[in-house]
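Left out: one protein chain. Kept in place: all the others.
When the chains are written out, they are named A and B in that same order, and each has its own residue count from 1.
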Amino acid sequence: MNSKAYNLFLKDFRSELRTRYAINALAMFIIVAISVILFSIGNEKINENLTAGLFWVVIFFTAMSGLSRAFVSEEERGTTLTLQLIASPTTVFSGKLIFNVILVFAMNAIIALLYGALFEDFIIKNFLLFLATFILGNIGLAVSSTIIAAIIAKAGAKGTLYPVLSFPILLPLILTCVQLTLFSFDGTSFEKSRFELAIIVSYDVIMITVSYLLFDFIWKE
Amino acid sequence: MIWKIFLFLLLAFVSVAGIAFPIVEKPSAWYEFPFIPGLEENAKIIFFHVPTAWVTVVAFLMSTIFSFRYLKNKNLDDDLKSYAAAQLGIIFCILATVTGAVWAKFAWGAFWSWDPRQTSIFALLLIYGAWFALRSSIESEEKRATLSSVYSIIAFVTVPFFIFVMPRIMTGLHPGSADDTNAGPVVNFKMNSNMLLIFFLSLIGFTILYLWMWKVGYKSLIYKEKIQKQFLRG
Partner (left out) sequence: MSNYYLEVKNLTKYFGRRLIFSNLNFRLSDSGIFGISGPNGSGKSTLVKIIAGIIGANKGEVKHFLDGKEIIPEKIHNHIGFVSPYLVLYEEFSAEENLLMFAKIRGVDYDKSRVDYLFEKFLLLKRKDDLVKTYSSGMKQRLKFIFALMHSPKLIILDEPTSNLDDEGKNSVYELIREEGNKNIVVVASNEKNDLEQCTETIFLENFKQINQ
């Protein structure tokens, strides 16, 4: 089962290397989004609150610009049926999830590095807390985006609907992540951020469970 | 018919009582409401604002339950029931938001201040909005029913997060929330029995009104489908 999903991921990965549907668009999007923010800030000094918020804003919109490809590309090419014939719904969802998790980690690592280099107030005092937030937040982001991408692909709707559907679902995750990022700027200890960490962990667990349960219905129409 | 008259009388009484009954320092007569420091005359919104918010949540819950039933039985009538509930839900959601915002202008000095409950109802509005946007983008009835059912269940599981996350992240201004210093937990302590009675009568009245509207709503949707079908067959 796991190796099947891994092979499905490999298929997507190699396909991505050949077609470069997502990677180019994502890379450009990150650059555009961050430069727009830098231009609009100009010489003003922005506080930590705003830095943490803008960090997750860029992450959210970058995710929205690229993560729907996982399912939309299959639907556009008409290969959904082929996938149904060679894999069970669970395998398909796992494969797509692996792809999106890796994509999210790669793009968010780049965003974090750029923020660290370009924003004065992006100074992390509790690095481990930031890392935990980063990892847990990325997983939640990838899971929710993947299941919404599956809905979007079947709905045959392009682009615009994706952020609209994803935002309310991702809102609790993003708000908590912003809070935790602020904590890591302030150097708050793990003890004091336990509640927020528990929220992201439960968000991840609930979303993974619900996604796997509901994916069958989406996939089989 | 009888219960419609009953509903009319109930809501008429609640409206008159809620607006007209005076607020006094030391209530003695049966029609007098107690004075709650920090709220004063503003307290009366509880008879109208809270029930609309309550109905919003009931409608959202019903919509999700029927979505769930649709996925289980694949009966398109369940989808229409879910749709009818959501249609009312968004109306009451807007009502609750607007009445709340107007009240907030007088009580807190601003229409909007991202209080936890304001944020939650905003999120609910977003969910409803997204749900209708999704539905309108799908042509095929069956696909629309399935995908919107799936989405409403996913949205439903995020709701508890709003209840737990919001109060931690932003300070609460609502009467009764933990951070509220002037009014305190209104519902439990500061309301006297006749205020509570009218509040609960109002809740009951609004709930019955909602259920009635919902029934009319989904029946009209079913008739509409039938007429369209006959029309198509010519």
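Criterion: contacts are C-beta pairs under 8 Å (C-beta built on N, C-alpha and C of every residue); 3 or more make two chains touch, one makes a residue touch a chain.
Worth saying up front: this structure is predicted, and the values here are computed from it rather than measured.
K.L.:
Under the definition given at the start, what are the shown partners of the omitted chain?
P.N.:
Touched by the chain not displayed, across the whole complex: A, B.
K.L.:
To test your reading of the contact rule: which positions on subunit A touch the chain that is missing from view?
P.N.:
1, 3-4, 7-8, 10-11, 14-15, 18-19, 77-79, 81-82, 84-91, 95, 220-221
K.L.:
Could you pull out which residues of subunit B are in touch with the chain that's been left out?
P.N.:
Subunit B touches the missing chain through residues 74, 76, 140-142, 225, 229.
Following the convention adopted for this analysis, only the chains that are shown with their structure count from here on.
K.L.:
Nearest whole angstrom, what separates the Cα centre of subunit A from the Cα centre of subunit B?
P.N.:
Measuring from centre to centre gives 32 Å for this pair.
K.L.:
Using the touch rule from the top, collect the residues of subunit B that touch subunit A in their complex.
P.N.:
71, 123, 126-127, 129-130, 133-134, 137-138, 142-143, 146-147, 149-151, 153-155, 157-158, 161-162, 164-166, 168-169
K.L.:
Would you mind writing out the residues of subunit A in touch with subunit B in their complex?
P.N.:
For subunit A paired with subunit B, touching residues are 144, 147-148, 151, 154-157, 161, 164-165, 167-169, 171-173, 175-176, 179, 195-196, 199, 203, 206-207, 210-211, 214, 217-218, 221.
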